[in-house]
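In this view, the complex is presented without one of its protein chains, the others remaining in place.
Our next item is chain A:
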Amino acid sequence: MQMPQPNAGVLSRKDQIVARLAAVLPPDALMSDIAETRAYECDALTAYRCPPLAVVLPSTTEQVSAVLKICHDMGVPVVPRGSGTSLAGGALPTADCVILGVARMTQVIETNYPDRYIRVQTGRTNLSVTGAVEADGFFYAPDPSSQLACAIAGNIAMNSGGAHCLKYGVTTNNLLGVTLVTMDGTVMDIGGAHMDAGGLDLLGVICGSEGQLGVVTEATLRILPKPEGARPVLMGYDSSEVAGQVVTDIIKAGILPVAIEFMDRPCIEATEAFAKAGYPICEALLIVEVEGSPAEIDAQLALIMQIARSHNPVELREAKDADEAGRIWLGRKSAFGAMGQINDYMCLDGTIPVSALPYVLRRIGEMSKEYGLGVGNVFHAGDGNMHPLILFDANKPGDLELCEAFGADILRLCVEVGGCLTGEHGVGIEKRDLMHVQFATADLEAQMAVKDVFDPGWLLNAAKVFPLDSSAPRRAA
């Protein structure tokens, strides 16, 4: 993975930069010693590491503004960081950058039930947003797997999804407003507790911009009343084609489950060995969950079971109570951990049209043989968001590179069938150099033009998202 050469001028001015930052921050909010900054050398894409020049941990929007203004004046690159759980390298530092972490900004600013929103500082974790309102019967819908640790700031930067977004949408559909600080230190409110933009939908383009347009310090989030209940069913099939058809038939029957999860045989086997959830060993397993009152759930599940039966399942299991529901979800929720027990793995997240599922799974199986690397598939089947887990051995020379090449081939396949490189993890550095596969030059130029407006000096997280050759003229300017 190539990263730009650090700016020697910035490195040589480290002392002055740190001194100016020290003047606007409490002593415990600034780190510049390598012993301390090393903790910030990577995010959850741990294969790539680089200690930053300095780390700042501001507590207020004013401090964020002051830091950015100094970095802007001194030409210092800034990499914003939420909780550092990015799987795409979104928070990977460069040696000449200041890491701006929002981890200390965790306050709930306002909770409003009549209007159903919560306003928080963005260092707050995803799950603790729900935690702040669940006693009153509400929840925050986007639920990425890392929700215990990941920050709202990172969710906004990556437009994070989750298992339940088929019904509730992803971050952008649940974000009402932000306080944004641009690279020159300007603070502005965009959106608010009301709905839809009056002018251009800046909120829409900020969400998912991977920390390249500004630092979001506060967010107004939509909260929803908790459903009366939810219950899953589990079904196993002899082929992924049939499982795909079941998904299509459920959707065409007019049912909108909150989640439809898919696992293939390698993933089921690994999960069974690890979590012993009692899954059937078969080619394709589906978990379908619906919500509502007990009677409504019964009615929806009756329809779903009828569709499931018509396709000759090898197993069909309806949760009768919370305990059985927990067992059905147990394997799915331990799938990544189970694969990790076997080996090191790389998790991809390309999206495909649901209709292309059988073809894509067959091709991934063939490529797995060609590359000699195992792969298991976990899949948000309702929305086509795949999670192929490629197994490799990090201690074996060349295996990581082989795994990355295999992963790139899978992502090219996703684009080829009409899908995209990333459904919810973001581009970061991981998919950066594949952007040409999905986008023509004019498409990338249009996106980079947005960054030109928000961050004309290309100082914010500039080595991410866009292929380095595409962004080079701008980063050099």
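Things to note:
As a working rule, a residue touches a chain if its C-beta (ideal position, glycine included) is under 8 Å from a C-beta of that chain, and two chains touch if they have at least 3 such contacts; residues count from 1.
Here, contacts and distances are computed from a predicted model.
Within the choices "ABC transporter ATP-binding protein", "Glycolate oxidase, GlcE subunit", "3-oxoacyl-ACP synthase" or "TOBE domain-containing protein", the name that UniProt assigns to the complex's undisplayed chain is "Glycolate oxidase, GlcE subunit". When you scan A:6, A:131 or A:169 for touch with the missing chain, the hit is A:169. From the options A:51, A:77 or A:426, the residue with contact to the unseen chain in the full assembly is A:426. The missing chain, though absent from the display, is touched by one residue of A:8, A:195 or A:477; that residue is A:195. Taking the complete complex into account, A:209 is the one of A:209, A:334 or A:471 that touches the chain left out.
Seen from chain A, the chain kept out of the figure touches residues 112-116, 137-138, 158-159, 161, 165-166, 169-170, 172-173, 182, 186-190, 192-205, 207-209, 225-228, 247-249, 251-256, 292-293, 295-296, 299-300, 351-355, 380, 382-385, 418-427, 431, 435, 438-440, 442-447, 449-454, 465.
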